[in-house]
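What follows is a set of notes on a single structure, which appears directly below.
Left out: one protein chain. Kept in place: all the others.
When the chains are written out, they are named A, B and C in that same order, and each has its own residue count from 1.
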Amino acid sequence: MRTTVPVVIAFLSGLVLAVSIFFRPDKTIIGQIEPEILVWVTIVGGFTLFLGAVSITRVNFNTVRRRKKGWGYSLLTLISVFVMALPSLLPSSWSPLFGDAEGSIYDWLFQYLDKPMMATMFGILAFYIASAAYRAFRARSAEATILLLTATLVMLWRVPMGEAFLRSIHVALPELINTYVMNGVNMAVQRGIIIGAALGAASMSLRIILGIERTYMGKG
Amino acid sequence: MLKNFKIILIPITVFFLFLFLTVEPVLAQGGEESAFRLERINALVFVLVFSAAVLLYTRWAKQGKTLFVRKIPGIDAVEEAVGRATEMGKPVLFIPGLQELDDIETIAAISILGRVAKITAQYETPLLVPVRYPLVLAAGQEVVEQAYTEMGKRDFYNRDIVRYVAGEQMAFTSTVNGMMMRERPAANIFMGAFFAEALLLAETGNAAGSIQIAGTARPEQLPFFIAACDYTLMGEELYAASSYLSKEPLMLGGLKGQDFIKVIIIILILIGVILVSFDVGDWYYKLFKMA
Amino acid sequence: MNFWNKIDTLDRRWIYLLVAISVIVPFILPVKLPVYVTPETQQLYDAVENLPDSSIVMLTFDYYPSTIAETEPMSRVALHHLFRKNIRIVTVTTVPLGGPSMAEQVTREMAEQYGKVYGVDFVNLGYKANYVAVLKGMGSSIEAIYPTDNLSTPLSELPLMNEVKNYDDIDFIFVVADNGIVDYWISIVNALYGTPVGCGVTAVMAPKFYAFISAGQMTGLLGGMKGAAEYELLLGQPARATTGMDAQSLMHLLIIGLVLMGNIGYFVGRRQKGKKA
Partner (left out) sequence: MSGMEIFVLWLEAFITLAIFSFLYKDNSVYHLVESVFAGLSAGYYVGLYWKSIILQQLWEPMTRADNPKWWLFIPGIFGLMMFTRLWPKYSWISRIALAFVMGSTAGIFLITQLHGLVLPQMQKTMLSLINSDGLEASFLAVIVVIGVISTLIYFYFSKEHKGFVGVTAKLGIWFIMISFGAHFGYTVMGRVSLLIGRVQFLIEDWIGSF
């Protein structure tokens, strides 16, 4: 019972969706199923919002209650969750501070705290890209040398001085990099990886539909 | 196993009955266009051939035929990494990507998590699994609990091993980065769908001195994982990892089926190139049209 | 331990410091690294420069707030050039988030500098959903798609819009975008109605469009901050992109320099180990 029902459900939902793509939505019920089921999946996911909130609350609450190291930070996280979430759940007809419209607590916190935090995290990428390049681009092997040479060449090409330098070697060099490296080799490799990964994903999907792969329902 | 096939047969019958019922009224209406999308018949044939190949190899595997699969270094490193964490008495950090469970990469990651959890359970090594979506949280808890139970280490399981950290991409990243610097995991394993945060996570992990193994099917993030991690599973290798780690012949069947199809794809492409080059390939080219 | 050994095992924080310096310094002391104009930028500049006096140009604000570091300077150079040449401007956007308000803000700010009048010299049409329908619809009648401008004034009350019925009345389309909408400006508007289209796009997108340039479907292309800086140079009005470009160039050169140093350090280190053994 505990394994059979999930296996059957996975099989049915998988098969229906796989088949529905071959039927016209305006002519058959089965053809209409695909978009409908996608909404269903979203709805199931929507309910889990409480599970997420429960998980983050429990982890942090336990830290605070047991006065574990850094419990102050956990308290802060707890407060932040509720300050953000609660007003957004209340109807905006009660007060302009509730709901999620402009002027609400939810919107203010998002605009002035969340947004700059996100932007700054993105800004850190520039530092990391430099240190990763410095450390990883060493000519340790033939492959590593190829990697570092192409990266350097492309980086040169992307800034004015570098491009002028490349043009001074040969007028058509920037064009050549664009044609043969970016649209040639790069595209071919991306295509190869995409085809391979798609086969892997399809075979994984098949194993799930047929119940061969069911780590998630109590069978390894 | 036979029992399971019966289980599968019942819904198939139900399904086809259902199909019949929905198609029938439409056929009765009669129309210029059929209810079936004839233009997608190429995809149907392809899916059927693919499924047949995977199932056939799976069957051979079950009959005890030995299937050879070459070594995949990144996957072998997973066990080593957990071993090192055990020696050092430090935790293993596993991140199943930053997508919801409706992405197949995440499902692959969850399945790998199941295998990794078995190894950590066996060695009694602490495991940390921060996740970004609650559905992934549920699935992750399910597989980890199962792994610990199966290895007879229930006492070491606690449901906060897999924990929901934050919903937003960069909030998740900043928290996990903090976690890496404070808990100093001996090994970081990144599997699944990653975006701009790939480098943010991997570079911080590198600074914290952890062994790092990454795997993703997204070609645009692979260069950054390769630069900052010790081992990287590229594209298809991510999907191969769970079969490979399970070491069950049944799971390897899928891998062999894929390889078989890959050879067919290469042959089909070559035939296409030859035909198109001599300007006689128009009909052939159209066979692969996506509709 | 000599210098090269140290380089081989450099603390990453030194690298972060170098990155910070190379990004901050150009803002305080503009280095003014030389900028070279690429043929694609020159082509766009020439296309605008060769438009007759009082032509009408459509300028788009097809970008989200997250990419303004790259795209807003492009909108500004376009506005400078157009207003300076007394060309009249109709702005539109296919991006709901921020698009209309950014268009409004930047356009009015620039118009003030040049003493231009809303409704006569420029009009902001704003955003309408479903871009394919919008792009196609404006081919037959702009008024059918946009009955009013961004601030809900009926088009009939705007003198400029009395002269503009559809793409036939527009001499040039200057697209500034950070997303796939560019493909549609080319494949729908340029292909079906023949209005020349020039584009400014983010650096990541740019190379994809070289093919359009060589096929003659696109008249000129600005790629990222670099493209905007080149245009600023042609205009003789260095602004944010030029300062930003210094930082960009310094960063690229810094990374290339670091890679070079790292490799020398690595080889020197290996050689010494070899000697000891």
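One rule holds in what follows: a contact is a pair of C-beta atoms (placed from the backbone, for glycine too) under 8 Å apart; a residue touches a chain by one contact, two chains touch by 3 or more.
Keep in mind the model is a prediction, meaning the values are calculated, not measured.
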Omitted chain - touching chains that are shown:
A, B, C
Can you say which of A:L78, A:A139 or A:M161 touches the chain missing from this structure?
A:L78
Quick one: say which of B:E79, B:D102, B:E150 or B:E248 touches the chain that got left out.
B:D102
Need a quick check: the contact residues on chain B for the chain that isn't drawn.
40, 42-43, 46-47, 50, 68-70, 72, 101-104, 107, 135, 138-139, 141-142, 164-168, 170-172, 174-175, 177-178, 181-182, 219-220, 222-224, 226-227, 234-237, 240, 255-256, 258-259, 262-263, 265-266, 268-270, 272-273, 275-279, 281, 284-285, 288-290
Could you pull out which residues of chain C are in touch with the chain that's been left out?
13, 16, 19, 23-24, 27-28, 68-70, 202-204, 224-226, 240, 244, 247-248, 251-252, 255
State which residues belonging to chain A touch the missing partner chain.
2, 5-7, 9-18, 21, 34, 37-54, 56, 70, 73-74, 76-85, 88-89, 100, 106, 109-110, 112-114, 116-117, 119-127, 129, 133, 142-144, 146-155, 157-159, 179-196, 198-199, 201-202, 204-206, 208-209, 216-218
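Convention: only the chains that are shown with their structure count from here on.
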Quick one: do these chains touch in a line, a ring, a star, all-to-all (complete), or other?
line
Chain whose averaged C-alpha position falls nearest the assembly-wide average:
A
Name the chain pair with more contacting C-beta pairs, choosing from A-C and A-B.
A-B
State, to the nearest whole Å, the distance from the C-alpha centre of chain B to the C-alpha centre of chain C.
39
For chain C, what residues touch not just one other chain but two or more?
12
Provide the list of chain B residues touching at least two other chains, using ranges where the numbers run on.
none
Where on chain A does chain B make contact in their complex?
4, 7-8, 11-12, 15-16, 18-19, 21-24, 27-31, 41, 44-45, 48-52, 55-56, 58-59, 62, 70, 114, 117-118, 121-122, 124-125, 128-129, 131-133, 135-137, 147, 189-190, 193-197, 199-208, 210-213, 215-220
State the interface residues of chain A toward chain C in the complex, per the touch definition above.
119, 126-127, 129-131, 133-135, 137-140, 148, 151-152, 155-156, 158-164, 167, 175, 178, 182-183
Residue ranges of chain C touching chain A (in the complex, touch as defined):
10, 12, 15-16, 18-20, 23, 33-36, 38, 66, 203, 207, 210, 226, 229-230, 245, 248-249, 251-256, 258-259, 261-263, 266-267
